[in-house]
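There's a structure below that I have some questions on.
One protein chain is absent from this view; the other protein chains keep their places.
Chains: A, B and C, in written order; residue numbering restarts at 1 for each.
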Amino acid sequence: MPFDPNNIMQDRITDIGPPKYDKSFPPFIKQNYGKWKYHEILEPGVLVHVSETGAEVFTVRVGTCRLVSVDLVRDVCDIADKYCSGYVRWTTRNNIEFMLADKAKLQPLIADLRSRGNWFPIGGTGASITNIVHTQGWVHCHTPAIDASGVVKAVMDELFEYFGSMKLPAQVRIALACCLNMCGAVHCSDIAILGVHRKPPFVEADRVEKVCEIPLVIAACPLAAIKPKKVGDHKAVEINEKRCMFCGNCYTMCPALPIADQDGDGIALWVGGKVSNSRTAPTFSKLAVPYIPNEPPRWPTTVNDIKKIVEAYASGGRRYERIGEWIERIGWERFFERTGLEFRHEHIDDYRLAMTTWRTTTQFKF
Amino acid sequence: MPFDPNNIMQDRITDIGPPKYDKSFPPFIKQNYGKWKYHEILEPGVLVHVSETGAEVFTVRVGTCRLVSVDLVRDVCDIADKYCSGYVRWTTRNNIEFMLADKAKLQPLIADLRSRGNWFPIGGTGASITNIVHTQGWVHCHTPAIDASGVVKAVMDELFEYFGSMKLPAQVRIALACCLNMCGAVHCSDIAILGVHRKPPFVEADRVEKVCEIPLVIAACPLAAIKPKKVGDHKAVEINEKRCMFCGNCYTMCPALPIADQDGDGIALWVGGKVSNSRTAPTFSKLAVPYIPNEPPRWPTTVNDIKKIVEAYASGGRRYERIGEWIERIGWERFFERTGLEFRHEHIDDYRLAMTTWRTTTQFKF
Amino acid sequence: MALKHKTPMLDELEKGPWPSFVSDIKRVAARKPMCEDLLGQLELSYEQKEGHWKHGGIVGVFGYGGGVIGRYSDRPDLFPNVAHFHTMRVNQPASKFYTTAMLRQLCDLWEKRGSGLLNLHGSTGDAVLLGTTTDQLEPIFYELTHDMGMDLGGSGSNLRTPSGCVGRARCEWSCLDTQDIIYDCTMKYQDELHRPAFPYKYKFKCSGCPNDCVAAIARSDCAIIGTWRDKIRIDQDAVRAYVGGELVTNGGAHGTDKRVLDIQAEVINLCPTKCMEFDGKNLKIWDEDCTRCMHCINVMPRALRPGTDVGATILCGAKAPILEGAQLASVVIPFIKMEPPYEEFHEFVEKLWDWWMENGKNRERSGELIQRLGLNSLLQACDLTPDPRMIKTPRYNPYIFYDPADVPGGWEHDPVAFRKRHQA
Partner (left out) sequence: MALKHKTPMLDELEKGPWPSFVSDIKRVAARKPMCEDLLGQLELSYEQKEGHWKHGGIVGVFGYGGGVIGRYSDRPDLFPNVAHFHTMRVNQPASKFYTTAMLRQLCDLWEKRGSGLLNLHGSTGDAVLLGTTTDQLEPIFYELTHDMGMDLGGSGSNLRTPSGCVGRARCEWSCLDTQDIIYDCTMKYQDELHRPAFPYKYKFKCSGCPNDCVAAIARSDCAIIGTWRDKIRIDQDAVRAYVGGELVTNGGAHGTDKRVLDIQAEVINLCPTKCMEFDGKNLKIWDEDCTRCMHCINVMPRALRPGTDVGATILCGAKAPILEGAQLASVVIPFIKMEPPYEEFHEFVEKLWDWWMENGKNRERSGELIQRLGLNSLLQACDLTPDPRMIKTPRYNPYIFYDPADVPGGWEHDPVAFRKRHQA
């Protein structure tokens, strides 16, 4: 029975959850589930996994925008139908994986993908720069300091050679978040692009009581910079601007405290985080560049600073060494020298755990 | 002119500071000042330093109680007069150093020292356990949770073989502080013995206003556990016992808040701190045993737990590896296994920087 | 193809080798005014360097407290077709395998009832349908559930859509049935997922091994990460083959050519615990010292494999910075067998939630509560025993909250007796 707008409870189904995973496993996956023995990357973006049963599965990984249209998804379906028995998957970093068991179809699939202009670049495996994990930006969110998709496009264009090759010392994982909410793993990425505000919010005193719950707004500020204040007849709030560190959390709680600002907003770059437990423990990304203005449409300074970091790492890092491991080895003093980035007061932490980041040893390099 | 109690300003001399250092340098030190080329430990406690001039200075280091009598100092003077041209020095860890330039006097000096019973044990150099840095305890201070000199004596008796030998993997520096004020380098020692309280102070409500400045008392509590409270006619304070972590700082500010208690007080043991920048950076001592009751006169449990730690380290540490470096290598899980010490809730930090001490990786040993 | 708004800045983003979202949107914009206006508004944002969406707006489907994010343009005067532009979070199948049939059906639905734009996938893992109007929410939900057997994911102060790595479906290292674990907790906790009852959001993520390909340790309140308790399995012949240059090292991740593996430099020296030795013929691993970091296995996938006594390490409390600063997850259960019906795990989770719901403030993540009340408070609430595996280092600060139960006589003082012993 079709949907009846006048009776939305009719036949209502809820709480069914997602389709069970194995409904969309290709047969060769189902058969070899849990039996995989080893894998090998045959060329950048192309993997084979070999099962204990002797079966092989070939995977071709392609980059995509995370923001896709139904047209693109239909193209993907066409390709998957033609070569992959009608199955396809997305990775945890928004790449598409075409899998097939029949080796004969591998080269035709690759050729087909290559024939489609810049829609389906092959790569993102091994010691490469894979797809940038990112967020909404100006396309959908209400709190961004920067765009997401556009910055990602500009950066990936510049670093494209590293997507389709595996010549870096190790994986470089880049992430972007358009505000301090950090919807993604920006806080633990080799390179992180973060949208930042630099102006305290302003208070629309006549709107606050209408659209916000004042106690929640006050509680939202990590630095207790917000106090209740009566303005004329209105119950409103006051912001102690000197205490503000521009997190935007008060705006999340209250639309009458706009924080976005064309002159204030921009990008901070962070480096050296990682997630895997391989060799070294997971670690946070650290500040590399405190602020770069928004430069749409192609954010040249941002792109250029990232390039500097990648190139310094590409030439100085040792095999298996993630960016953070490389910096740990050479020291932060050398990182700033080799990238040519400026060390400024913003790099020195002054928040709650600040003292754990100061140098409490005479060990450093001149 | 002698001191005249009725005219204390007469001839008053102030601000002269200490005697200039070189007034008490022996001639062979003055001559070779800044010219030393290398040193060598000839036997435990006996060093030679060789100068660019070819001169040599021999040093015999002896352990002492830090709490000494004029009789002992006079004995020291006798020895120094006889062998060391009338000069002597104390080390930063309260050992005495007899220095001489004339090698012929070295063996006689050593023999003399050895002939004096247990007053002047020779040792404390190199990979040994040198003198325990300690504080006042029940001998002089008003805030101790434990005695100092007695505990030190009991521990050094037990570890004596390590004072006069150099067979440990590296230096083991032990320190004792009788309360959380930590008058010493207890917070950065290989092994630290710390006096702790476990009962919140009690309030002598009728004395508080007489002997304390209430605002200062309130400000003294790191956890804001103290509030003003009127008791009968008296301005006094109230302690939120659940918040108290027994630091004793309020007692420092106010004698009407006694915290010492025979059942509450005792010893906590800490391990793995260091000060030198050699190989690894200076680091804090970490909790090994949260609490051992006061067991005068010879504190057997404390002595025994320290012995366990030293023996586990002696058999497991590698050359040059300080206790903290050894634990870092084997892991805390192994430290507790190998020493047989119990891991308890107190070991898990719950103060301001607590989250920086939790394990944020899957890397650990089963 | 003349679109309604000029977009000279966005057009710059059609250049270059990486796929262009602008080109992609443009082809749909040709037939969908919503996309036309979206481009127009985005161009305005590029000009003004400020976003043009109003603050939030609570919309949703009946009976659910999450799954839809309301969004309205702040220039409906200029861009009326994105006056409403809500997203719907569709719970993806675990580890994101799809049949083309499912995808085509989703596209058709979204072509008809929404913008035709999606995020594949959202950072939490959902298949995000990007941009529709309020009146379409119920019909879409109806068709999703009835026609496609799909449901919404989480948003708001509830369980968020769980997500996991590809695991045993296509990875030789997985110590867990990641899909099944994710499916299990998604299904078991449907109510928590759709109806906000928590102080704030709560996320599960599951990786099959410590490589953590779903970044669970950084992004989930409860990270379930596969591991093993026994020994790394070694094929000594394959080790020799790597050393002899007969195999491709690191599964080709650093170049697909065969080359001699310098096992000392590339494996043994990089082992964080230095628990390996190679005598020229055999590789010896002192497994009791191994911390299962995966590095040696990563480098020699044909020679080394995780052990067979597998299970998970549970780490809790990861989150982004707001409010109290970013956190990585901390070990809470060093090892737990994760086998259906996962009862032990469910019990743990439910105890943890009870503790959080009882003690958590509004908008306080579970990780922040752990910070505020201490790891011990969580352990107690969940009947877990303190273990050195939960910490990097024991406390170094001496501010210990001793338990009065351990003190003879507790915290009682006898002031009179005290002053008998001590004059004031």
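FYI, contacts are C-beta pairs under 8 Å (C-beta built on N, C-alpha and C of every residue); 3 or more make two chains touch, one makes a residue touch a chain.
Every value quoted in this text rests on a predicted model; they were computed, and no experiment measured them.
Asks: Which displayed chains does the hidden chain touch?
Replies: Per the touch rule above, the missing chain touches A, B, C.
Asks: So which of C:Gly40, C:Gly167, C:Gly208 or C:Pro398 would be touching the chain we can't see?
Replies: In the full complex, the listed residue that touches the missing chain is C:Pro398.
Asks: Suppose we count only contacts with the excluded chain; which residues of chain B make the list?
Replies: Given the touch definition above, chain B has residues 2-3, 5, 8-9, 11-26, 29, 33-34, 36-43, 49, 57, 59, 63-74, 76-77, 80-81, 86-92, 94, 99, 118-121, 125-127, 133, 135-144, 147, 149-150, 153-154, 156-157, 160, 163, 166-167, 171, 180-188, 216, 219-220, 222, 247, 249, 251-252, 255, 260-262, 265, 275-280, 282-284, 294, 296-298, 319-320, 351-353 touching the missing chain.
Asks: Which chain A residues touch the hidden chain?
Replies: Here the touching residues of chain A are 180, 182, 187, 194, 196, 198-200, 202, 204, 207, 222-223, 241, 245-247, 255-256, 258, 261, 263-264, 268, 270, 273, 284-288, 290-291, 330-333, 335-336, 343-366.
Asks: If the hidden chain were put back, which residues of chain C would touch it?
Replies: Residues 48, 50, 52, 54, 74-77, 321, 325-326, 396-399, 421-424 of chain C touch the chain absent from view.
Note that in this section only the chains that are shown with their structure count from here on.
Asks: Is the C-beta contact count larger for B-C or for A-C?
Replies: Higher contact count goes to A-C.
Asks: Could you find the chain whose CA centre sits the greatest distance from that of chain C?
Replies: Checked the centroid distances; the maximum from chain C is B.
Asks: Take the average of all CA coordinates in chain A, do the same for chain B, and state the distance between these two points in whole angstrom.
Replies: 50
Asks: Using mean CA coordinates as chain centres, what's the chain B-chain C distance in Å?
Replies: That pair's centroid distance is 47 Å.
Asks: Can you compute the centre-to-centre distance for chain A and chain C, using the mean CA position of each chain? Integer Å is fine.
Replies: Once rounded, the distance between the two centres reads 12 Å.
Asks: Quick check: what residues of chain A touch more than one other chain, meaning two or more?
Replies: 277, 282, 352-353
Asks: Got the chain C residues that touch at least 2 other chains?
Replies: Where chain C meets two or more other chains at a single residue, that happens at 210, 212, 217, 225, 272, 292-293, 328.
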